[in-house]
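Below you'll find the structure, written out as structure tokens, and then a few comments.
Just one protein chain is left out here, and the rest sit where they should.
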Amino acid sequence: MVGTVNNRPPFSKVLVANRGEIAVRILRACQELGIRTVAVYSEVDATSPHVLLADEAVCLGRAEPEASYLHVGRIVDAARRTGAEAVHPGYGFLAENPEFAQACREAGLTFVGPPAEVIAALGDKDRARRLAQVAGIPTLPGHPPADDDTLERAAHALGFPVLLKAAAGGGGRGMRVVRDPLQFRHALASARREVVSSFGNDAILLEKYLQDARHVEVQILADRYGKVVHLGERECSVQRRCQKIVEECPSPAVDTDLRARLGEAAVRLTQQAGYVNAGTVEFLLDRDGCFYFLEVNTRLQVEHPVTELVTGVDLVHAQLLIAAGHRLSLRQEEVSWRGHAVEARVYAEDPERGFVPSPGRILRLREPHLPGVRVDSGVREGQMVPVHYDPILAKVVAWAADRPTALSRLVHALREYVVLGLKTNLAFLLAVVTHSAFQAGEVSTEFVDEAFTSWHTPDPPPEVLAVAATVLAQQAPSGASASRAPGDLDPWGRLRGLRLP
Amino acid sequence: MVGTVNNRPPFSKVLVANRGEIAVRILRACQELGIRTVAVYSEVDATSPHVLLADEAVCLGRAEPEASYLHVGRIVDAARRTGAEAVHPGYGFLAENPEFAQACREAGLTFVGPPAEVIAALGDKDRARRLAQVAGIPTLPGHPPADDDTLERAAHALGFPVLLKAAAGGGGRGMRVVRDPLQFRHALASARREVVSSFGNDAILLEKYLQDARHVEVQILADRYGKVVHLGERECSVQRRCQKIVEECPSPAVDTDLRARLGEAAVRLTQQAGYVNAGTVEFLLDRDGCFYFLEVNTRLQVEHPVTELVTGVDLVHAQLLIAAGHRLSLRQEEVSWRGHAVEARVYAEDPERGFVPSPGRILRLREPHLPGVRVDSGVREGQMVPVHYDPILAKVVAWAADRPTALSRLVHALREYVVLGLKTNLAFLLAVVTHSAFQAGEVSTEFVDEAFTSWHTPDPPPEVLAVAATVLAQQAPSGASASRAPGDLDPWGRLRGLRLP
Amino acid sequence: MRPGQLYLIAGGQHVALELRAAGEEVVVLVGERALRVRVREVEPGVLEAVVEDLRRMAFYAREEDTIHLHWDGHAYTVSRARHAAGPRGPEPEQDVRTPLPGLLTRVLVQPGQEVAAGQPLYVVEAMKIETVVRAPRPARVRRVLAQPGQQVEGGAVVVELEGGP
Partner (left out) sequence: MRPGQLYLIAGGQHVALELRAAGEEVVVLVGERALRVRVREVEPGVLEAVVEDLRRMAFYAREEDTIHLHWDGHAYTVSRARHAAGPRGPEPEQDVRTPLPGLLTRVLVQPGQEVAAGQPLYVVEAMKIETVVRAPRPARVRRVLAQPGQQVEGGAVVVELEGGP
């Protein structure tokens, strides 16, 4: 796909500047390609899975992101000291920070991503909009970053609802839909506060909010020699407050013709921007099949596995090979889409309390493993999920030859997913993926916020209360009751015949 | 692929007449299609995973196969009483027993497999050979089942080495390569004994043994209406004493042209035999690309996942839909092969003692889960692996875009596979898949028996002895030392800074 | 097992149950249903539960008077309550507690102020996300116990309320 030379590893050693499931994913990809690996970690992550998986690990500092995963100097220093040739930033943290890409370059390290200049140009949402316009791609009416008064006037001129967006950064942070003109100032202030702590920059731009639209994005791969191919779209309309939670490939709303047009627009834009490595061009898609440029994510996406499962292309392998200067041998006409993949993001958050992050210790963890299901996980049983970072625990991705079977697999997998000790959104994910509108593929970005306003976690059935009562009525277990007694007869074997004889 | 009607389940309820990993696999497939499930089990399997997974479970009787998984009457009765519409036999046990298929039919149950007459015709290895000859497919010189004296004379006429094969049954049982004429009588007696206990029939036939050949087999799907398509080949040359242990798709020795010729032969034979449902036609392939018919397996193969991962076709779904009378909508020209898949079979057996089955309790189980890796498992931690059945624990299947990456993934998965408490062949599998001849794709059916005669399990390194000694020097743990202490600080967190600071 | 009354909290609801020993089983009275129950720990963290005719293996974890149980595709947390409450009535509302540890970024009320149910009291930022803590009922602010810029623990009381139903 990406040309390799005699299967020689593209790098001898790579540092992964991230944590959690995406660090684990990238470390495994490196290991499969024969690359030695370096993990970095903050003090609270000393025994997290990504640290245990890597060949070497370097402690960056205290838990606060600024002292660890956002600390450019320490990460570059760790790469230098361990002799890493390249740095993979994952997503979030420094992945879209042009200064980091630049610092890597100056230290003689290969940054696995686009050149710093391209990150800077596309990371500025306003510049990216203008680039799209130059490339002839439709954009929504909007207004560039400005002071509060200017933006408020612009909002009234555009007409409500409008969308506030951080000029820097991505991932939905700082995004606000404002429907009520009276709420505009309040929403703007709140967005600025949220954004400054994430990206160190409180610039907010304005766009007309497109109602009842889908969020559809196109994955591209570009090599250093100007070749760009697209791997089709991902449907990411299932969002809670602008945060994606369920994604799929292909989109139920995209046919072959629209796929080609979306892909062509994404390729044109990234080619003109001098893009290199894996990237994603996001669009809004309306009911009439018209699409509008949203932004470019200059990194690996959380939801990249759905594209991998459907196209058979390993995006992390491709990233590493492209970064090492390999040529993209994949031709556009060779890209094929087979079957259907759906991803659900499992978060440590409490649906009963407005989905606030719910850090804590994972007392019990059994991840689901069935044919066609991939779980990208970043946690282990016994681990303390720290409060300082994004609360994602894992992604459950189901593939099948058709969408209904993929959804059925995902439902089974989510039901078999056991996480005890902290609150998760698993019950909510199940409610979403079994909802009739989602099953029918008929959802817009407003679906979750509209359809689940009165949703609450299922009440325990009488059986659960009865079993819990029976256990709680007994003495709290001493250590002895948890003994494993390996020499015993199988205790399951003692009880028989309670089913049909 | 196989036409479904509005995604209505093909059956309302299916009984799975098997145990272990294949029962789990089939139960999951049923559940994905919305089919209610019935498991059957012997007394020692009362809490095995397949029983816990099914909606209902029926105890058949004592552990001995004759009293449980081979007991036609009890299984048919269980299906009747639970209201199952169909019976899936899995592989082994009654899967290729025409009387069972017939008994199901007479009880008004759909047997998920070919008609009893087809099983009988193809299950008789001698009849199958003649069918192949009629279909114009090359066979090796041989001799039909006969008494000892006749077979011995025939062996001398054919010239040694010769191969003894059970006329009934499959799975390598009773197979013997005889190189030394003086050993012929002894090998024949041994083969007859082994075969009679498995298949209730001691008929043995003779074939010229083809040296340095590959075992290559073709997967076919046939609907009730005479349509047959093939899904390409599987390479199964890695065998220990005629038992497959590592399989892959595609075969490193098969190109597009040969695949078409093999597939065409398999389709022709099964079409002429009136075949219905999934089946496999086995061939020997010599260095010159000539192939010879071996036999037809009239059931799902152990190694079916490698075909599923490469073609994207779910064979168990297809079996169920075909059995329900659906038409095969898949056209031959639509079948595509993407990437490479390799499977390794994990057995409870002791490589130190000639690979004898090693039943016992699984004290600790952590199956590997990485992107591109599928584990079909039939066991759980804490389970007693019974002595009475095939010692397979699980299959580890790795897919990647190319063979070297798939092998690399498989190696990582096997190294991360933790089974403690009983002996397994994991270290042996690792030795096989990392062997230079296997890595080069240059193996024949003699590879394992020749290359690993002096292989032994790795000696514990000094670190392991030191750690074990430190643990063993302490008191054996009371229950208390195993307490989980969920409220504690993360114990991993206490130890820091031992890696690079 | 000590038979008798047992008070549980599950999903924010109080539930009163009665347990009676019956040979090897326990009969649990939940609302108007009587359920025969048999429970064993078969491995650390794995229960076998037989409720009436239903047998199920369930993963669980126990912390003192709280049990987490994965049952039929969902995880539930059930705690033992110290005292009785109305049968399955809502848990009596008490102090407003901070739902998660984080940085207190803003306090939106003052002592003495009357607040409506749902009115924002203060804002905590953690894991990059702002969380607004709201009044659970109409009440009056008695005290404010922390200042913006301070780190607050999960469960901490930042705004004390008084009055209300």
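Every chain is named by a letter (A, B and C) in the order it is written, and numbering of its residues begins at 1.
Methods note: contacts are C-beta pairs under 8 Å (C-beta built on N, C-alpha and C of every residue); 3 or more make two chains touch, one makes a residue touch a chain.
Keep in mind the model is a prediction, meaning the values are calculated, not measured.
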### Message
Using the touch definition from the header, name the shown chains in contact with the chain that isn't displayed.
### Response
A, B
### Query
Which one, B:359, B:404 or B:441, makes contact with the chain that was left out?
B:359
### Of B:190, B:332 or B:439, the residue in touch with the unshown chain
B:190
#### Entry: Option touching the unshown chain, where B:134, B:157 or B:418 are the choices
B:418
### Query
Which chain B residues touch the hidden chain?
173, 190, 193-194, 197-198, 350, 352-354, 356-359, 363-364, 366, 387-391, 414-416, 418-421, 424, 426-427, 430, 457-474, 476-477, 481-484, 491-492, 495, 498-499
#### Entry: Residues of chain A (touch criterion as defined above) contacting the omitted chain
47, 52, 381-382, 482, 484, 486-487
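Everything below uses one rule, namely that only the chains that are shown with their structure count from here on.
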### Query
Taking contacts as defined above, which has more of them, A-C or B-C?
A-C
## Note on the structure
Per the C-alpha means, the centres of chain A and chain B lie apart by a whole-Å value of 37
### CA centroid of chain B to CA centroid of chain C, Å
49
### Summary
Among chain A residues, those touching two or more other chains are 363, 421, 481-484, 491-492, 495, 499
### Task
Mark out which residues of chain C touch at least two other chains, giving numbers and ranges.
42-45, 57, 61-64
